[in-house]
Structures are given as structure tokens and as C-alpha cells.
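Note that one protein chain is taken out, while the other chains of the complex remain in position.
Our next item is chain A:
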Amino acid sequence: MASLRSFLRSGKTFVILFVVTSCASVFQVNVRDALNQAMDEELERDERVFLLGEEVAQYDGAYKVSRGLWKKYGDKRIIDTPITEMGFAGIAVGAAFAGLRPICEFMTWNFSMQAIDQVINSAAKTYYMSAGFQTVPIVFRGPNGSSAGVAAQHSQCFAAWYGHCPGLKVVSPWNSEDARGLLKAAIRDDNPVVFLENEMMYGVPFELSEEMMHKDFVIPIGKAKVERQGTHITLVSHSRCVGFCLDAAAVLAKEGVECEVVNLRTIRPLDVDTIEASVMKTGNLVTVEGGWPQYGVGAEICARIMEGPAFNYLDAPAVRVTGVDIPMPYAKILEDHSVPQIKDIIFSVKKVLNM
């Protein structure tokens, strides 16, 4: 269904065929499998790459993202850790110091708070403090942000927290193409990368072209993608909310409003140029994120637009659509109202456009 929708959004009019045979030049791959394949290929390509984290090996991954990897690569390269985030994150960083290329999984990014000192003080800052002597080629990855019914301690978005810190690269893929290309890029990058996945996207299938399935397919970190061209307003988003923006755009298109949807792909370094170019074209901006509003990703984007050339092109103030400024509640009705919904995006667009 998701691929059907994505076809509709993109405005293509040819007949959709669900291709399952090997002569196909498109592949249906969900985000989980895209991540799995990316790791598999990078483990194969470079012996220094290894994966560690809770349940990543024999359990196949808490969310099955590392399914099959332990069976293929064994104990040396796929390592189950005890429940000791600070310890194993530190070990992963130390291994990176000494020349390996670890992938350190946090079962969810909420648990990274146990280890955040190692991510920031040991990983992010070391290249600078050592004046370029000590590199830290590590990827920290795991699901980020809200899930479904997991309540306050398991639902926080850390894009703003990690995006705040120089020395880190922070990546937030939306679809399978993003997941695959960005994870490969992250693993090949010689710098510490915070890789923010989304649990609710794991099972969502997307189409990948043959080119995207190539083992050297990488997406450059630091470059946003315009997922949908538009003329009236720019919607900037990351991760799961990109899908909501595209859905909102489809609805708004029926009312004659053409939204340009920008998928950030990378939180840090932020691709301000792409956002500015879009805003200078459309004259209006709404940012959409799952995280809390105060000091968030949207806040940064709005500040940058204010400070740059795009400000003079704004026909209205830029606004943010965000998660509600509360810890995540459990009851479904409350949870549904804690996160940005498609109707919130549509409402905001109309407000900005004074419709």
C-alpha cells in the first residue's frame, strides 16, 4: 500500500505492477531489510566493521534489524553485549580509536542517555581535541522517536540533542533508499555518526531501483532531498514525518496548493542551501518533526532562514509543526494527540498561506 501511495504522490500515471520476478529492475524492500542488507554488505566489504549491542547476535536483533548476521559472520563480528550501555558504548569508541569500525547499536535511542558521555565527550570531540591526530570512525544506530504505546521513557526523539554537537554527524533516514544509502555512507565515514532510525518505519516497504541495490550505493551525508516539487510552500521534515508531509501534500494538491517536500536526510550538517533554495522559490515554510518544539530541529531551521538570504523571500513567518510539549502518554487517544498528524500539517499550511 505504501508503494502505491508513493507512486500516486509522485504523479506518475503509468500502470503499477507489483513486480516479483527476478527480471524486475525494481525491488520491494522494507526499511528493516534495507538496513540489514546495508550492514551485511559493509561487513563483507571491510573486515574492520563489526556490530555490537544488546540482542544483536543470537536474538537477531530486538527489532530483527540484524537478522541473519550472526549466523553469517559469527561471534567475532556480531557481539551480544550485557545491558551496560555506558560500558559497551565506551568499548565501541575505544575500538574505533584503535582502528576498527564499530557499529554500536542502542536498542532504542532512549537508552543512549546512559552512554551519552561516551558519544559526546569520547567520540564527538576527540578529533578536535587531538588536533586531527585521533579519528573515531564509529556509527551509533538504533530506533529513535515515538513508537506505538511504549509511553514516556521509550518515546523521545534525540535529533535535537545530538544535532546540537559539533564533531558528530547526525543522520535521520525516512525510507528504504535513505536507510540503505545513508547507513552505508555512515559506516564508510571516518567520523562518529549518530544514525536515527524509526521503529514504525521498519516494516514499511519501498521501491528500490537496481542502481540503489548496487553494493556501492551511498547517499552523501549532509545533503537533503526534494521528495516532491512544489510552488506554494516548502515543507521540511525528517524521518517518519516526511511520509506525513507527502500525504498532506497529496490532500492539499486537490485544493490547488502545491507543496514542495524536503526530506532533510541529515540533521547535522544541516543542508541549509537546499532549504533556502526551496524557500526562495515558494516563499513559505513549515517545518515538521516528531520531537518536542523547544530548542528543536524546526527551531534551528527557522533561525537559519531568518539569518540568511531566504528571509527576504518569505511571505509569512515560518512555523513549526512538532510533537506536543509533554512526555508521551500511554492511552491511544492521548498518544495520537501527542504527535503531529497529517491534519496538523494541512492546518498549518493553510494558516501560513492565509487560506
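Here is the rule we use: contacts are C-beta pairs under 8 Å (C-beta built on N, C-alpha and C of every residue); 3 or more make two chains touch, one makes a residue touch a chain; residues count from 1.
Simple rule for what comes next: contacts and distances are computed from a predicted model.
Chemist: Name the absent chain as its UniProt record does, using one of the following: "Pyruvate dehydrogenase E1 component subunit alpha", "Phospholipid-transporting ATPase", "DNA primase large subunit" or "Vacuolar protein sorting-associated protein 35".
Modeler: So, among "Pyruvate dehydrogenase E1 component subunit alpha", "Phospholipid-transporting ATPase", "DNA primase large subunit" or "Vacuolar protein sorting-associated protein 35", the name matching the hidden chain's UniProt entry is "Pyruvate dehydrogenase E1 component subunit alpha".
Chemist: Which candidate, A:90, A:163, A:205 or A:283, sits in contact with the chain we can't see?
Modeler: In the complete complex, the chain left out is touched by residue A:90.
Chemist: Among the options A:59, A:128 or A:347, which residue touches the chain absent from this view?
Modeler: Here the residue in touch with the unshown chain is A:128.
Chemist: Can you list where chain A touches the absent chain?
Modeler: Interface residues of chain A facing the absent chain: 50, 76, 79, 81-82, 84, 86-100, 102, 117-118, 121-122, 126-135, 137, 166-167, 169, 190-191, 269, 307-308.
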